[in-house]
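So the structure is just underneath, and the comments pick up after that.
The complex appears here minus one protein chain, its other protein chains still in place.
What follows is subunit A.
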Amino acid sequence: MECVVQGIIETKHVEALEILLQGLCGVHRDSLRIHELCLKSVPNLGLVSSEVRLLCDLEQPEPTWTVRHIGGAMRGAGAEQISVLVRTMAESKVSQNALRLFYALGYKLDHELLRVGFAFHFNSGAPITVTVSSVNKMLKLHATDEAVPVTPGIQLVEVTAPASSENYTEVAKSMSSFCEYLAPLLHLSKPGVSTGVVPTAAAAAASLMSDGGGTTL
């Protein structure tokens, strides 16, 4: 299970966001270059169709693979009152043959993406990860060296934290508190609830860039 919020930011403000995150998180950023393959089951397989994602971390000296399954989001009145999305999520590291295995099992490539950017992993009441990345599509199958941005000039910011059925409300609160610090630069909300860029972003970014983050926003 995990808690998730997302937002977008103009690429020209990413450097300012990084300065802000560096100051808030107190850790160094990790570079991110992830090839994400979204696989879907063929029509006859399974009583319902299923999706699974294979993530290949291209930033490591040897590419490392992870299988991720994202399940349904929590629903109901309780879910609506929480400002973050709570959904089931399971992932497992796998050896490099995972794509061949899933093809053999009856899964087909639905689409693939290359995410390039950076991530901060830190603890703020809960273990939180902030990723800032451009989402790129490949013009040829698996050609990660020839990827182009899906939305030029705009990057995706995602804040996630692992949660359980016992602690998701506390995790959601910790995440919401943290996200408030980012409000001058971007608005974070549940995936699927788009809010666009924030009008104060330019001014906030200028402030951050001028004094390296010393200004209190």
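Throughout what follows, contacts are C-beta pairs under 8 Å (C-beta built on N, C-alpha and C of every residue); 3 or more make two chains touch, one makes a residue touch a chain; residues count from 1.
Here, contacts and distances are computed from a predicted model.
Q: Between "Mediator of RNA polymerase II transcription subunit 20", "Proteasome subunit beta", "Nuclear pore complex protein Nup85" or "Major facilitator superfamily (MFS) profile domain-containing protein", choose the name on the UniProt record of the chain that's been left out.
A: Choosing among "Mediator of RNA polymerase II transcription subunit 20", "Proteasome subunit beta", "Nuclear pore complex protein Nup85" or "Major facilitator superfamily (MFS) profile domain-containing protein", the correct UniProt name is "Mediator of RNA polymerase II transcription subunit 20".
Q: Which of A:106, A:127, A:162 or A:191 sits in contact with the chain that's absent?
A: Touching the chain that is not displayed is residue A:106.
Q: When the complex is taken as a whole, what residues of subunit A touch the one chain not shown?
A: Considering the whole complex, subunit A reaches the absent chain at 41, 43-48, 50, 52, 67, 69, 71, 88, 90-95, 97-98, 100-101, 104-107.
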